[in-house]
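Every protein chain except one is present and positioned as in the full complex.
Residue numbering begins at 1 within each chain, and the chains themselves are lettered A and B in the order written.
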Amino acid sequence: MLRFILSRLLQAIPVLLVVITVTFFLVRFAPGGPFDGERKVDPSVLKALEAQYNLDQPLMSQYFSFLGDLVQGDLGPSFKYPGRSVNELIGAGFPITAELGIYAILVALLIGAIAGVFSALKPNSARDYISMSTAMIGICMPAFLLGPLLILIFGIWLEWLPVSGWGDLPGDKILPSVTLGAVYAAYVARLSRGGMLEVLSQDYIRTARAKGLPEHVVILKHGLRAGMLPVVAYLGPAFAGILSGSFVIESVFQIQGLGRFYVLAAFNRDYTLIMGCTVFLATLIIVFNLLSDVLSAYLNPRLRSQLGGK
Amino acid sequence: MTASNSTLNQTSTMNDIEQFESGNSLWHDAWVRLRKNKLALVSLFVLIFIGVICLLTPWIAPYGYEQQDLALGASAPSAAHWFGTDTLGRDLLTRVMYGGRVSLAVGLIATAVALTIGVTWGAIAGYTGGRVDAIMMRLVDIIYALPFMIFIVLLMVVFGRSLLLLFLAIGAVEWLTMARIVRGQVQTIRQLEFVEAAISIGLSKAAIIRRHIIPNALGPVIVYTTLTIPNVMLLEAFLSFLGLGIQPPESSWGVLIANGVESMEEYPWLLIFPGLALSIVLFSLNFLGDGLRDALDVRASKD
């Protein structure tokens, strides 16, 4: 197992290198530079600015000096916000996005698992359809529609919850978490429904029933554990997806998270911030995919022996 | 795994594509099972209905696409304008119909791109195996590690916007899962008797892939395709939200919704109708996909 993890980590290095290289040159070739604005920048001023940001160096040497700094863990200063380093910005944005992501996953698990199990008990019934439809709202409606709708209902009509912010006013974390969680609830519901359907037809469930165990014990104790296996395997990629896809939620609710930094950086041509976020998120995605592989291998005895033997 | 094996056992008896297409117990069973799923069936009909309307739009739309009435402005649904008008006095029904064409086209074409790349890639990797497989799948991992949304945003920013690019960009992102699924299927199928038999009688690799492997991996591919279309349509909507989507005066449901959200309290119809249109299609596609998954007895490996 350790060797498996180590070799996967080693393989991650060339992957990261490719991601970095592609992004680096992609953003440099985007039309418009970091200092372009409504007012044309005087050429002499532009020269001074480029010198301060090392943009006057040849592109390749900029690339290698970026890699050099990266190895030392220095992502450089932000282009758009000169007083701030990219490390600092990521440090400020990531915990918030991560918190949002964790709550969203919890919401997704709660809604998705309930709906999935509920509908698996009686497939193709009205109950199945209704619970699956509810769970699927998040993937049948763009988040930039669901978010404002929830705000309108709970923030403006009912005045129960704040309309924006994160950790600012009490209760302001509820709506963003629900909105983001709704997207993933659908997948969780789908997976747990499928998982449960499969498990419920297995021999050992029949055995358990034959032994005369109460049905809810059979389902909750035996069925649920195995039925949730695909959900667990899904959590890693889901969390990684949430981290890079939380932009819409962060924008609608004006949350100061990493997703918002990232997309705004792309629009601002904040070269260093784009690179920093890319490296950081790509690393996270790789790690989470690895974690979820390890976890599902660990939970699945058949695969575990395979890995152990490698 | 066990479930898909049973599927394969049934199909492994056929070794001819004509026979495969001419109908057999598997597809017949699937159809019977799908018919039991009323929601999936209703979804199928809804999709056909909306598809036909969108196809016929240029002939049946009540107004001209760009026809404005600045003096009228935004007006609520009425006999003259069933869905109301937008702030420039344009008929919303017409715009929703035309927008549907774009949204569905984006969904279908981008999915087709993803399908083509993904299936080819996955089939080659899975069939060839060994080092080629390792390299090809490593590439897939690399692209997986790119933060997708940002990748697309960057692409759209760098290369400007065109419909074609939009299709390609979205397709380029969505093929990955397809490649993985197909590769897994192909690897399993490849080891089955009838394929080995084909190899032994000297059929070329391409012919084997085309005639044996692809048809047999079709089930999961169909299911996944049905579920990719709504993803793509949502992605298009997301790009519209960022202002990177379709160019005006062209429109898509995503664009209409993004605009409608801004005025959802003043002119709710501008949000409700395009929102309903998109949601209904997405619901239908998802239910149809799930229904097909149940009917074809497919377990998606990663979704």
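Quick notes
The rule is simple: a contact is a pair of C-beta atoms (placed from the backbone, for glycine too) under 8 Å apart; a residue touches a chain by one contact, two chains touch by 3 or more.
Everything below uses one rule, namely that contacts and distances are computed from a predicted model.
The chain that is not shown carries the UniProt protein name "ABC transporter substrate-binding protein", picked from "Cytochrome bc1 complex cytochrome c subunit", "Ferredoxin-NADP+ reductase subunit alpha", "ABC transporter substrate-binding protein" or "ATP synthase subunit delta". For the options A:F24, A:F94 or A:F118, the residue in contact with the chain missing from this view is A:F118. Of the listed residues A:L9, A:A126 or A:L220, the one in contact with the hidden chain in the full complex is A:L220.
When the omitted chain is restored, the residue from A:L109, A:I151 or A:A186 that touches it is A:I151.
On the side of subunit A, touch with the chain left out of the figure occurs at residues 30-33, 35-42, 44-46, 48-49, 51-52, 77, 80-85, 89, 92-93, 110, 114, 117-118, 121-122, 127, 148, 151, 154-156, 158-165, 168-171, 174, 209, 214-216, 219-220, 251-254, 256, 260-261, 264, 267-269.
In the full complex, subunit B touches the omitted chain through residues 66, 68, 70-71, 73, 87-88, 156-157, 160-161, 243-244, 247-249, 259, 261-263, 265-267.
Rule of thumb we're sticking to: only the chains that are shown with their structure count from here on.
Measuring from the averaged C-alpha position of subunit A to that of subunit B gives a distance of 22 Å.
Against subunit A, the residues of subunit B that register as touching in their complex are 3, 36-39, 138, 141-142, 144-150, 153-155, 157-158, 160, 230-231, 234, 237-238, 241-242, 254, 257-258, 261, 264-265, 271, 275, 278-279, 282-283, 286-287, 290, 293-294, 299, 302-303. The touching residues of subunit A, when paired with subunit B in their complex, are 11-12, 15-16, 18-19, 22-23, 26-27, 29-31, 123-124, 129, 132-133, 136, 139-145, 148-149, 152, 186-187, 190-191, 194, 197-198, 234, 237, 241, 244-245, 247-248, 262-263, 266-267, 274, 277-278, 281-282, 285-286, 289.
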